[in-house]
Every structure is written in structure tokens, then in C-alpha cells.
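Quick one: structure below, then a few questions.
Complex shown without one protein chain; remaining protein chains in place.
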Amino acid sequence: MKAIVYHGPGNKAWEEAPDPAIVDDTDAVVRVDTTTICGTDLHILKGDVPEVTPGRILGHEAVGTIEQVGTGVKSLAIGDRVLVSCISACGHCRFCRQGSYGQCLGGGGWILGHLIDGTQAELVRVPFADTSTYKLEKGASDEEIVMLSDILPTGYEVGVLNGKVRPGDTVAVVGAGPIGLAAILGARLYSPGRVVAIDLASRRLEAAKSFGADLTVNNAERDAVSCIRDITDGLGADVAIEAVGVPEAFELCTALVRPGGRVANIGVHGRPATLHLETLWIRNVTVTTGLVDTYSTPTLLSLVGNRQIEPGRLATHRFGLDQFVEAYDVFARASDTGALKVVLSR
Amino acid sequence: MKAIVYHGPGNKAWEEAPDPAIVDDTDAVVRVDTTTICGTDLHILKGDVPEVTPGRILGHEAVGTIEQVGTGVKSLAIGDRVLVSCISACGHCRFCRQGSYGQCLGGGGWILGHLIDGTQAELVRVPFADTSTYKLEKGASDEEIVMLSDILPTGYEVGVLNGKVRPGDTVAVVGAGPIGLAAILGARLYSPGRVVAIDLASRRLEAAKSFGADLTVNNAERDAVSCIRDITDGLGADVAIEAVGVPEAFELCTALVRPGGRVANIGVHGRPATLHLETLWIRNVTVTTGLVDTYSTPTLLSLVGNRQIEPGRLATHRFGLDQFVEAYDVFARASDTGALKVVLSR
Amino acid sequence: MKAIVYHGPGNKAWEEAPDPAIVDDTDAVVRVDTTTICGTDLHILKGDVPEVTPGRILGHEAVGTIEQVGTGVKSLAIGDRVLVSCISACGHCRFCRQGSYGQCLGGGGWILGHLIDGTQAELVRVPFADTSTYKLEKGASDEEIVMLSDILPTGYEVGVLNGKVRPGDTVAVVGAGPIGLAAILGARLYSPGRVVAIDLASRRLEAAKSFGADLTVNNAERDAVSCIRDITDGLGADVAIEAVGVPEAFELCTALVRPGGRVANIGVHGRPATLHLETLWIRNVTVTTGLVDTYSTPTLLSLVGNRQIEPGRLATHRFGLDQFVEAYDVFARASDTGALKVVLSR
Partner (left out) sequence: MKAIVYHGPGNKAWEEAPDPAIVDDTDAVVRVDTTTICGTDLHILKGDVPEVTPGRILGHEAVGTIEQVGTGVKSLAIGDRVLVSCISACGHCRFCRQGSYGQCLGGGGWILGHLIDGTQAELVRVPFADTSTYKLEKGASDEEIVMLSDILPTGYEVGVLNGKVRPGDTVAVVGAGPIGLAAILGARLYSPGRVVAIDLASRRLEAAKSFGADLTVNNAERDAVSCIRDITDGLGADVAIEAVGVPEAFELCTALVRPGGRVANIGVHGRPATLHLETLWIRNVTVTTGLVDTYSTPTLLSLVGNRQIEPGRLATHRFGLDQFVEAYDVFARASDTGALKVVLSR
């Protein structure tokens, strides 16, 4: 088969690789029908994720078709169409039994395209297949569904649910890239009073409006803290969602949240941030971090099925699998190309 | 009357001051029967709390007797014995209506001994008396009850309840001074599996044991993170409570909490801390801060009444009101004197 | 002034009554600009609520203008336009301090038009005015806002929030009268997967559709339990909201809820129901009851201000105050007149 193979920082290729096979009896091998590229894949290519070693096939998102199943797989059969979750779950460990699959102690968690070969390939071995994939109904569009591998549950669980968005809330989303837009889509399910998108790029703020932001603030031009205070009787946002992954964005979130409010960090950070406890200690603020657990995937599948949430709108560019290198280029140059999510299909 | 009057950094005196009078119709004037000194009072005396201006009477903790009530006071009568809460509550604003009295927008919050004259005096004017004091049953000891003005609800609400301590949890309390001990007392109400006290001073760790810590770690001598991991299958504490107020203690808390755990900050901080988002972003950690709201005061009063919690054990030294300067000295030199809380009574 | 005075079962009149005056210093006297009639008023007129004694002025819903305030009223001034809540709150008691105003132990709760004279009058005395009314912004429509006195917070708190409606849920609302429709409006704020309205009358089911029900079941014609099971893989509804107030409706709710689901009772019941514990004991079901507390009123006001919820759609008929008897007649004959809420304005 062919796959995107990582060859160390800055190097990758769409090249021949051995077909995966069943290793453990709970594995499935899935033919990849549709996949996509995550911002995390770009981090890996920069060398920021040293656990990813040369020779690794990248990718942790896919919709595909079951090709083989191990003898221990109970709920899947060859030919079944499935969503492959970015998180694998052993299903037995302490964390899996509490729905914290992202923290799996039994060999799961985020492993695809990280610790084992991933989904940017014609075929992929998926461990713990019964608890790491979701069988799909007929009729669902691959392009919609592939957004449920990672970006949509991440925005929803780590941003919206951790942030406890409630009807009437003022929700500030700092960062209007794809994950910020996914958080906006998810936040709207709870009827916030106002979603305010904050970013340095006007183009992204326009996208945020089209995804449901009520207000936008370009914080290259205006002071976001004052803007939020002006619309909240001087108090601040009920919920601030960090969707960038740099210290400045996180620190902005802690500055614009109201007393008693919640800061939900989604961003993948490479550096520490400053936590201004000298002002925050007295303000009853809750800060959460999190890798997605994907416990919300069944709910999100039903909401997408009902068209109550339309994550397919994140797909801006489409490619064949053999155009993977070009797709990476378009995605990496998002500020030029306007790419949100690029979708690759066979 | 006489009172402890602040005269700028480093200066205070027990001196004559005008008797307080009813200003607003919801005020009461309370004769102070018993009061105490808070670590925050020492911060004020160092000049760390600039809102406290010279001439201010200090103190925000008292048990006393109602001397006068305004015409708008409904539930109190002259002669009633009351607990004076460190937090005053207008009772009408958005935050008061949610029990977040510490964040009161209607003129309350932490004002006693801060923005208005306080309780280290023979008499004190208490605003919003109906919602800022608690009538006492006969039989309760002043020395027990005065611990409910601030230290016990702070340890309980900001440490134990924010930290969501649950039966079986491993709870790390960083800092075994009075507020750390109050957190230990409160934590025991939820039957944690183990309370681990961490401090640099052996004397305080001995106190922690007597207040209910199961294990102690002197982190001048041993690495607290390893100690906690050794007893938690390498995972970390379920809950880490910061009870010091310095960046190092907070950072230790974030290092020793398990994936999915909670860090509850109680400490009053004067400097920012570093939040290691480069490791925490992926660990599903919740960090809370808070000024006490005192919503738990009725519950704590009943638990003290039942002797299910015995905060009187925090009282190590006793003085008359006219010995206030000596009492401050003993409290300020706690590492020499072993003082936890000093109690002053008329 | 003139008012609707109750003269025992079956008897009422729009007649001259003494103007109300300030009794307690926390009272306000409000000129009624807009009021409405509640199903509970019809129960009172049937004699079902014996605490209501002849001579009582009825009504517990109003938008009005402050005419007088007692000396203890802090946040209101003559001329302020206010929403009068159906629930009065002393603000000091145990339940008020937890936001359970409906259970007020200090003389509040549901008292207007019940234990003291009510709002179906030109003037009304409102006790505890600071915590029992809400100052209104300019621009809000009386007709919208009067729905926040009772029906909208009741549907929202007692139905939607008690029932813990969540995104994707199947929500069954049994009873599509005004309160059922209010529950549907409120439920939509949480993006349920499907709201199913169940009623015996086709006309009400048509109204339910226009208020946001996705499906309707006429249970005079079809078995509601089978209908719900058919669309939920045989499991049942996540949430069942009782909005009628008869045993049959409640029992239906307990039959159509899934294992682990919630039954939220809104209906005012005059007779006991049968709880089939012989089947329910094993099904992990939660049943809630409740009088509205009105803690959600500030949120609902902001949602109405944003037009995220449009309770004005409940108003089907409009009258002047002097047409009150006619308005009662139209409302009482709702099955003929199609009345949902009748609005009376001066």
C-alpha cells in the first residue's frame, strides 16, 4: 500500500509501505476511504513531537471500511463502514472505565500516527477496534464524519463541555483557526448569549462569523479585554476558550474571564504560560486542560445525522490520496490558501 | 472604644478609636467577644494590600453580641450572639443570588478590615447584617466558632469543595500552616484514602499529622512528586491543594496531580506562577482559584455543633483584647512560637 | 382601584378594591401595566386551592411600574419598570440563600394571588421587592416579558433543567398546553435531537409543532410508548416532561423514559399517581418535582432580549384590564378558543 511516511523533521513522502496486518486479536485493519490532516501533524513534521520516530506513518483521523478483524473483535464485520477515532481505548483500564479514553493506561490513548502507524495511508491497523471505531449508518457523508475523528469532539469536549457553556453565556473563543471554529460550532448547541471570536487575522474572523460568532475582535487592532468588558458590565466573559496553543492566547483568556468564570484550554502548547495568580487567586476562576477523550462521539454522530451541527463546513479543499503531498502544502500554507480542513479520499 | 488601627506599613497600635454607629439601615453594630488574626492581616501590615489605607481598623473575624441594629435588619435583635463572617453579602446582586458572596457587586465581599473598619476592636459595624452574620445557638464555644469567620470555610470551600475531594482520593496538601490544616480538617469529611501533607518545616508536618494527615513529606528533604507517584501507581494525586501562596507551591501542585485531577489554590499570591501547559495541556487537569464565599457556613456550624469537625484545635494561644500587640507578635513569629491561630477575647 | 376579587368557588368579579399600601419596609407598590391568567387561577376558581380565601385578589404575573417603595428597598425607584415574579423571596432564609426561592421560609414563595393579594389589579403590593422583581431594560415588550413571571421559568427550570436536557436527547413532552409549549421553547436551548409532543388534542399538537416539536403523537390514537420506543432503538426517551397534572400523564412519562433517563414533573396535581416500582426499581430512573424557583429569570431575560427565545408567541388573545372577565372566559374555554396565554394591559 501507499502511505505518508515521516522521515524526520521536515521530511515526509507518499510512498510504498507494507500492508498492515492483525497483531492483537482486538485489532481491525481498515481501508481508508477518507482522511484529513491535523495541525498536530504539522507539529510532528517540525520535530516538535519527539516520540514520533522516522519511519512512522502519520495521521489519526479517518473514515474507512473494515478489511480484516481479529478473533477478539465482537461488534464489527468485514465491509462495515466506520469512523476511526483519534483515540484508541483499551476499554478495561481505570480511565477507560470512566470514559477518559484519552488517558487510557492499557495501551490506548492517542497512539495512531504517534506511537503506531496512522491513517494517512491506504490501510491502517486500528487496535481495540470495538471501542475505538464507530459503525456508520448509511447516508452519512465521509467528509462530515471524518471531522468526528478529532477536531469536532476536541472543540466540543475540551472547549465547550470543559468550559461548561450555558444558555445566555458570553463565550470568548481566542483563536479562529479550525479548532476555534469547531468550538464555536459546538458552543452554539448550548445557546450562548454571545460568542465572541478573537484573532489577529481578519480572514479567520470572517470565517468565525460564518460559523456562528456573534461578534469578532481583531486583537492586533483592539484591546480584547476592554471589548469583552464593555459588553459584560465590566465583568468579563463567562467562558474563555483557548484555541491557539501559545502563552499569549492563554494569558489573554485568563484576563478576559469574569469572576467565577471558566477558562478551557484546547491549544497544544510547547511552552509554559504565566498564570497571574496575584490577580486570579481571588477571582474564583476555573482553568481546564485536556486531550480529547471522544466520549461525546456517539452524541456528535447523532447531531450530525440530524444536521444540528454541520462540521462538513470545515472542509475547504479536497484531494485524492495520491495528492497527499500537495494537500499537506495547501494545509500548511493556510494563511495563504484559506484552508481549514483538507479532505483526502480514495 | 479601643481597636487595632493600621498606620501604614509596619505600624499598628491598640488605641482609642470612635465607636462605630449604624450608617445604613441594614447595618448592625456588634460588640466583639472573640476575634483572631489572619495571615492576611500580616500581609496588610507589610504594605502588600494597598487598598488598606492608614487609619483603618484591621480584622475580619469575630464572634460577638449585637449592640445595635438598623431599621432594615430583620432577623437579628440586640443581645443576639453572632458569628461575623469575613464576607459581607448585599444579598441582592447577581453573585449573591448564586451564593458567590465573596464576589458581591453590591458593596459586600471582603470589606471588613480592608475597605471599612474591621473586627480587631471592641465594637464593629457589620453591613448587610442579615446576610453577613449567623445567629449562634447556646453552648457553642467562641473559640471554635471564630474559626468559622474565615479559615475553616476557606479551607473547606476553596480547598476541599473546589478540589472535589471524594471518598478514597489521594489528597496532597501543600503547606501545613493554619489554612493547610483547616483544609485537612475539611477534607476528612469526605473520607479520602490518604491525605498527604507537604511542607518544608517538620514542626508543621507534625501538626498536620495530628490534624489528620496520613502521610507527610518534608520537601526540603525529599522529592514530593516522586513520593506521591510512589503511592499512586505512578499517576499522581487526585487532588492537590495549594495552601501557601507562593509560585513554587502552586507549581508543585500542578506537578503532583494525576491526569484528570484537580488543583485547588487557596493561597494568597503576590506574584505570578508558571503554568507548564507544555506538559499540562494533555493531562485533563482542572485548576481552581477562589476567595471564600462562605456559602458553607451554615453546614460548618452544624458540623461543629455535632463535633464532627473541631476547628478549636487551631487555637494555640489566648489573649485578652488589651494584649493585641503581643498577640500579633506571637502570631507573626509562628515558626518560633508554634502559633496556629491566636484567639483574643474580652 | 379595580381588581379581580375571588368570592369563593365559581365566583369572581372585576370590582373596586382598596389601593394597596406599603406594609413592610421592603415592599413596593407596583402599577400593573400588563398581566395574564394562569391555569392555576382556574384551579383556584374551582375551589381546588383552599388556602385562597374569599376576598383575595388573584394573579401572580405582571409587568408594571413602581409607584411606591418602602424605606428598605435598595435597588428600585419610583417609575422603574419591573417584571413581577410569581415567586417572592425574603433573600435571607436557608432556601433563598441557595436560590430555592419557591421554598422560601421567610414569608415568600408563591404568595401573590394565593396568600396575599395579587396582580390581577391596577395596583399590587410586592413584598421583598428587591429580590422579587427584575428591573427591565427599555425596549422589551410587556407581552414577552410577562411570560417570565411564571410560565417560561416554570417550563425551563422544572421541566428542562430538572430534566437535564442535553444535546442530542430525545425529549418527550406529555401535554401540549401552554406550559408544555413553554417547556418545548426552553428545551430547544439545549439542542435536543428530537422533541416529541404527546397530547390527546390535534390542535394542541399543531401548536407544539409550531413551537419546535419535531414529532407529535396523538395518544388518543396511537400508543405513545411504542412510538417513542420505535425511534429510540427500543430504549425510551432520555427525558420525559409531564406538563398536564393528571396521574395518567405522569404514569405515561414513567413508562416512556429509557433506563437511566429523567422524568421531570411540571404539572400541578390534585390526585396521587401510581409509581410502578415493580418495573422502575431496576431502571435507574430519576423523577423530579418542583415549584418554580425563578433562579433562571435573569438568564431568561437576557435570552428574550437577544430573541433566542420568543415567549411572546404564547400570547394569543389581548384585552384591556376592564375586559378581565371576558379574558377569563376565553382562557377557560381554551379548547374552543385556542387560547394559550391571554394578555391584559392597561
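Order as written gives the chain letters A, B and C; numbering starts at 1 within each chain.
Everything that follows uses one rule, which is that a contact is a pair of C-beta atoms (placed from the backbone, for glycine too) under 8 Å apart; a residue touches a chain by one contact, two chains touch by 3 or more.
These figures come from a predicted structure and were not determined experimentally.
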Residue in contact with the excluded chain [from C:285, C:315 or C:330]: C:285
Listed residues A:35, A:68, A:103 or A:131, member touching the removed chain: A:131
Residue numbers in chain C that touch the chain omitted from display: 95, 98, 100, 102-103, 245, 247, 250, 259-260, 265, 267-278, 280-291, 293
Hidden partner interface residues of chain B, rising order: 166-168, 188-191, 193-194, 299-300, 302-303, 306, 308
Absent-chain interface as seen on chain A, which is shown: 25-26, 71-72, 74-75, 90-92, 94, 97-99, 106, 130-131, 295, 298
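Note that only the chains that are shown with their structure count from here on.
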Top chain pair, ranked by number of contacting C-beta pairs: A-B
Same-residue or different-residue interface between chain B and chain C, half as cut-off: same
Whole-Å gap between the CA centroids of chain B and chain C: 42
In chain C, residues with contacts to at least two other chains: none
